[in-house]
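A single protein chain has been omitted; all remaining protein chains appear in their positions.
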Amino acid sequence: MTKKLIILVVAIALMATMFVGCGGSDKSNSNTTANETANETGNSAGNTDNTVEEQPKEVTITLWQQAANTPQSTLDMQERFQKDNPHIKLNIVETPDTGTEAVIAAIAAGNAPAAISMGAPTIMSYIYRNALLPIDDFIAETPDFANFDPKQVDAFKVNGKRYAVPYDKYVMGFYYNKKLFAEAGITSTPTTWEEFLETAKKLTKPEKQQYGFALNAIQWGSWHFETWVWGAGGDLTKQNPDGTLELTFTDPAAIKAAEFYRTLKKEKVIQSDETKNLEGLNKDFALGKAAMIYDSINAGTLAKFVDLGAKAEDIGYFTFPKGPSGQAYTQDGANAFVIPTTKDENVAKAAWTYIMYANSKEELINTLKEQAAKGSLGAAILARTDVKVSDIGPIDEEMQKVMDESNLISRPEYYGKGAVGSFADDMVAKIFGNTNSDIKEVFQEYQDKAANAVEEFNKAVLESK
Amino acid sequence: MKASTSSDYTVALNKKRQLETYHIKKAITPWLFLLPAIVTTFVLRYYTIFQAFRISFYQYDVSNPPGRFVGFQKFIELFKNSDYWQAWKNTIVFLGLMIVLNFFVPIIQALLLGEITKLKGLFSTLYILPAVIPLTINIALWKWVWEPEYGVANYFLKIFGAEPVAWLSSSQWVKFCIIFPGIIGGGFAVLLYLAAILAISDDVKEAAKLDGCTGIKRIFYITLPNIKFIILIQFVLTTISALQLLDLPFQFTDGAPAGASRSLPLFIYHYYTRNYDYGQGSAAAMTLMLIISIITYIQLRLNNQESE
Partner (left out) sequence: MDRGDSDKRFKIVAYVLSSIFLLTIIFPLFYIISLSFQDDSEIYTYPPKLIPKAGTSISIVMDYSRYSDKTEKELEDIIIKDSTLAMYSTIYELNREKISEVKVYGISDGKTIFYSRAHGLMLRLQLQFGVYARARVSTKVLLNGDNYKKSAELIGYEFNIDGLDKSYDSIRLGEDKFSIPVGNFLNSVYNISGDYKGTVTGQNYLLLLENYKYYYLTPTYMYKNIPAIKEYSFFAFMFNTVLTIVWAIICEVVLGSLTAYPLSRLLSKKVADRILLYFLATLMIPFVCIMIPQLLLVKSWGMYNNYGGMLVTWLYPYPFYIYLFKGFFDRIPSAYFDAARIDGANELATFLKICIPMSKPIITLVALQTFVGAWGDFFWYFLVANKPNLWTLNVAVYTISKTSQVRQNLMMGLSVVTIMPVLAVTAIFSKQIKASIMSSGIKG
């Protein structure tokens, strides 16, 4: 008897824990950010007891940074920011290794950064997933925002709302290793796909573990792939007049581009280790193992290669070669600051304060000055119209020239990438990784897979009207 | 004796009460022992898995969790997803490889060590040393061993006149490359088996010898049957960990090339972190758990039947 009674008691106790547990964490899903901020507010209030009472509410914002790679100018800026905004405490944590891709997971887990800088493709996909805050209200009360190039700002306008504070516009082009070109007796850079293939062949020397072109097909594969599709005279998607999205993965141009990828692989002019991600490919290029690579033409990218061991004087640039369509295009995008979704208005406001501080005229000049001191001042298309790189110091003319040329043939990424990008990325990785598969079949398969996402996208577009 | 002679009513009542409290105490005590573990297991496993189960019925919305209830739609989408089935195929291959490389090999190593008389101590010490190399370091090293251009693996192949292989980039080899380094981490398993082998009583061994049971024969008829139990335990644990394989493919290749090394747990992880579809990821997680439960149940059932 007693035994049964006790089992019953234990069971009830367990049930109680269960309900308490459920209730507790259900709430926590929505309130975590607020709770945490409140807690930390309490702490910091205790520390700064005797400071001015009239200050705005104390708030802590989380920022992601790679400790090993943060420029001194950023650290200095943050120190000044703390001094000028004592009510905002910066909580700096290490960026997850997956970088900005991890932001959505972090929002779900309630530990997202309050403000973060990312590239255009990522931003678009985040906007589509409701992961970013629209910033129109903030812009309205920030006079300094008039100094930002409206064209660059509107590149992040979706369904009538603006989402990002751009830093600069980037255009893509080719980097090449002048020394390896000279060794192979190549005197001019390729201007067509055929020439590109021939050049790559000449630059491939297996005995030296040297190959022609570092081709990125496995990490964000459609990012580079689209440029080849454009050159072949088509696109991966189509924007209908009413703003809705239509997939054209099976466009003959896409097939042509995929075939060219396979030709490059078959001719063995690309990396033999196909699992190399962008980082590995960058390293290969920097160490002189790869002779050509496709990347954004600007000072930051060049600095990246130098950082990895390249000699700046060995690096040259050329624009995207013409495809079978007789046309060449290249892709453009932008780096910009965004505010990941948060329910706490104070955090969002503090994040905005931080973003505008980090992108103020003075701080931008400081950043450029540091770059100049490190010897890597190069061409850039800044978003701020009141700062010019040429005011800071002399610019690399060769880079400026290729950047200007690329700018003329540049276009933004394929429409709706934010919604269907992950499908296209997987698709490119698949036709590249498994050369036995039928290209058209695979493309059709992924187009079908993405159908749901397209439907959701179009619903949102039509609703916003 | 004393108690029975006493006829005083109150004394008897007291005794009864004492006996009752004794019984209650006796009944409660085990549960007090069990309570901490029951509660923590419940909170950290049963509650969390229930949450995951719940999420699998939602179109998850990060800014407004859990989002829209969609019933079984996530499961239906999942079963239509060819990547999901490919991940299953990969997981099964991983399972097979782990059984061969991480389960059988330590048994063989232990059997061989059991035969050795001299240097046994040295050998077994050297076996456990590499087991303390942390996982990430091991992976960083083996990635370099498998590197197609500069790696040692292809170097040895070329010495023996074989064609170089792309290893981690080859969809045929990648799974092998990921599991193979596990061989060197099996040191503790080897010692467990060895302990069991050495625990076989001398009488049994002597009797076998007299019956003419030596060499390979002895292994099969005497040693193996006597360490059956620990083998079964290790087999079940290997199976479970093979089906839950996440760290290794994540750190080695993150699923490349073209998903050839994407185990089902990695598929789930990718759905969380790349596609941000928690509903779909959780749905896949539920199916994984179901299959693990079924396989484990069958394994244990078979063992029970055999021992009956």
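For reference, chains read A and B in written order, and residue numbers begin at 1 within each chain.
In this section, contacts are C-beta pairs under 8 Å (C-beta built on N, C-alpha and C of every residue); 3 or more make two chains touch, one makes a residue touch a chain.
Values in this document were obtained by computation on a predicted structure and should not be read as measured data.
Across B:78, B:95, B:177 or B:196, the residue that sits in touch with the chain not pictured is B:196. In the complete complex, the hidden chain is touched by one of A:307, A:345, A:397 or A:441, namely A:307.
Only one residue from B:126, B:162 or B:298 touches the chain missing from this view: B:126.
For the chain missing from the display, the contacting residue among A:85, A:142, A:192 or A:209 is A:209, taking the whole complex into account.
In the full complex, chain A touches the omitted chain through residues 21, 24-25, 28-29, 32, 35-36, 39, 66-69, 71, 75, 93-97, 108-111, 209, 279, 282-283, 287, 289, 303-304, 306-309, 311-312, 373-376. Where chain B meets the chain that is not shown, the touching residues are 26, 29-31, 33-34, 36-38, 40-41, 43-49, 51-52, 55, 108-109, 112-113, 115-117, 121, 123-138, 140-142, 144-145, 149-152, 155, 158, 181, 183-184, 187-188, 191-192, 194-200, 209, 212, 214-216, 225-231, 233, 237, 240, 243-244, 246-247, 250-251, 265, 268-269, 272, 278, 281-282, 285-286, 288-289, 292-293, 296.
The definition used in the following text is that only the chains that are shown with their structure count from here on.
Separation between the centroids of chain A and chain B, computed from CA atoms only, is 38 Å. Within the complex formed with chain B, the residues of chain A that make contact are 2-3, 6, 10, 14, 17-18, 21-22, 25, 29-30, 98, 101-102, 104-105, 107-108, 129-131, 209, 218, 272-275, 277, 341, 422, 426, 429-430, 432-434, 445, 449, 452. Across the interface of their complex, chain A is touched by residues 23-24, 27-28, 31, 35, 38-39, 42-43, 47, 51, 60-66, 77, 81-83, 147-150, 166, 168-169, 171, 174, 253-254, 256-260, 272-276, 278 of chain B.
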